[in-house]
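Yeah, one chain of the complex is gone here, protein chain that is, but the others are all in their spots.
Note that the chains take the letters A and B in the order they are written out, and that residue 1 is the start of every chain.
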Amino acid sequence: MSTQVKFVQGNEACVEGALYAGLDFFAGYPITPSTEIAELLSRRLPMAGGKFIQMEDEIASMAAIIGASLTGHKVMTATSGPGFSLMQEALGYAVMAEIPCVITNVQRGGPSTGIPTHGSQGDVMQARWGTHGDHAIIALTASNHQDVFAMTIEAFNMAETYRTPVILLFDEIVGHMREKLEVPEPGEIPLVERLRTSVKGGVNYHPYLPREDGRLPMSDFGDVHRYNVTGLYHDMWGFPSSDPDVVHGLIRHLVDKIENRTNLLARYKEHHLEDAEIVMVSYGSAARSALHVVKNRRLRGERLGLLELQTLWPFPKDIVREKCANAEAVVVVELNMGQVMQEVKKAVDFPERVFLANRIDGVFITPMDIRKLLRLIQGKGV
Amino acid sequence: MSTHDYLRQRFFPHMWCPGCGHGTVLNSLLRAVEQLGMSKNEIVMASGIGCSSRISGYVDFHTLHTLHGRALAFATGVKLSKPELNVIVPMGDGDALAIGGNHFIHACRRNIDITAIVMNNRIYGMTGGQFSPMSGVGINATTAPFSNIDREFDVVKMATAAGATFVARSTTFHAQQATDLIKQAILHEGFSVVEILSQCPTHFGRKNKLGAAADMMQHYKDITVPIGSSKKKDNPDLIERGIFVQEEAPEYCREYDKIIEQAMKG
Partner (left out) sequence: MAKKKKLKQHHIDRDWCKGCGICVHFCPKNVLELDEMDKVFAARPEDCIACKLCEIRCPDLAIEIETEEGGS
């Protein structure tokens, strides 16, 4: 089988990526604008011997994929806005119990029911801090279908590597837009498989003891090792503990295993950053318009560049700082009230020269919207 | 194997109060597992949050101590993804029927082969004695200081209406029967619910002046009768014990296997 070329929706690109990555268990609940993912997988998964289940709500969907991950499967759920809110409880559980799983959130306008059929990037902070308590999280995004495909595979690879939930933060615009997707041959993109313990039955296995390289080998439920999984603070066997040293050690481990690898986990694209006087920072659908502006201005000799972020969490602050270091101004382009802009401000040395080009009315940000802001920055009037 | 071989003995004595019925439920459950000759590796126990849910920490199975009310949803993922496992889900009454009520009825409806055990002590024990959906009218609880006006669920009726294909009830007094019902529930192919009335002497007993644990168990003897007993005609308030529903119906995982077969044919 050679590379397949398809003309698909972004949501379908996500499905293709998940299947390529080895997804074999999906649980979900219908919600606009992510429903196509569930619909497609209800057909595609059993065709490949995998399993799909429609649960009673998003809480149950998240819970079910955690259960299926523990029996050794690659798992995913997909949702949007209100459903993502409902998932936060079990998402925290997956963080605490170190369960590999992927949660796709095709963002729509919120809060509450908001504007279901329109795009938004308003859940960036919810992805970071939606579940309670200190923790770290990985969240990835993409602006076109080839990248949706690639980032979905990355999400599965990172989930398996670090034993953690990974959030795919797409948006309605990319999710529903149609464009070309090339699905490479199996084997072309490397996949990370579940790391299973080599400890034999009858020998003490520690499900929560990291190896020297930081990875934690797993044992499937049903195999020879019996251990406990809990959302409580726990020791290396998985049994509850309130010993301050154990609690401290675990929270440090959960945060450090991700935050200490911020640069390693950073995925981004650079467009004309070498000599850029104005650097735009953008992601997801908004980055499409930003790129359009950059290309046009370059034709006119203006030194504009774009840093397109694909890893949103852990926030790649070193990379943002480095790429923006020589800029006169930084323009963050996003479909919210500045959720990533605040992070960019924290990352750079000159927060006063970080500007926001945004829309929060459910309408896709156009190159024209961005140009208006650029005129202001460049002192060309309104 | 003896029942003690199924325990994680290093955690004993357990955390439950003296006379807590949940310990007796654990006792009955282990006897069922032992009498069925099950191996420890073939059992997954998923539980939620509350006094009852601590049960999963004490048994030497694959154990999943989950979120309040959500144990059945986690268990559904375990079972569907690996149907050869035996999945047992003990829950408290608040856990199963208040916060977990929606998961409960949908698990019944799907008829997925999971054994649910509702350890019904009619109170939230771990948080200190608030009324639950099983407390019933007239009960005293920390959140019903003037006596409770909330009407209670009947677990058996609810599980039956929601489609569970095995539904039974017993009490901690009737430990022998409880073991027998759990055995049958585990063997049943489909979703099974066993309600076991279980005393919380610390909160429910004390607040409602029901005496010591043994008195509360004696009370279970007095207020229950086997299904179909003629005593119920004279005293309709008596609670029936035994198997209410035991029927064959398509089991979810098996049905899904057929879907896979069909899908793979293309």
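Operating definition for what follows: contacts are C-beta pairs under 8 Å (C-beta built on N, C-alpha and C of every residue); 3 or more make two chains touch, one makes a residue touch a chain.
Predicted model, so just to flag it, every value in this text is computed and none were measured.
For the omitted chain, the shown partners it touches in the full complex are B.
Touch with the chain omitted from the figure is made, among B:F74, B:Y124 or B:F173, by B:F173. Checked against the full complex, the one of B:G21, B:G129 or B:G190 touching the unshown chain is B:G21. From the set B:L67, B:I139 or B:A213, the residue in touch with the chain omitted from the display is B:A213, counting the whole complex. Chain B meets the missing chain through residues 2-4, 7, 12-14, 16-24, 26-28, 30-31, 172-173, 175-176, 179, 201, 212-214, 217-218.
As a working rule, only the chains that are shown with their structure count from here on.
Centre-to-centre separation of chain A and chain B, using mean CA positions: 38 Å.
The touching residues of chain A, when paired with chain B in their complex, are 25, 27, 43, 46-47, 49, 51, 53, 55-57, 59-61, 63-73, 75, 89-90, 93, 220-224, 226-232, 239-240. Residue ranges on chain B touching chain A, taken from their complex, read 11, 40-42, 44, 46, 56-57, 60-67, 70, 73-82, 84-85, 102-103, 106, 256, 259-260, 262-264, 266.
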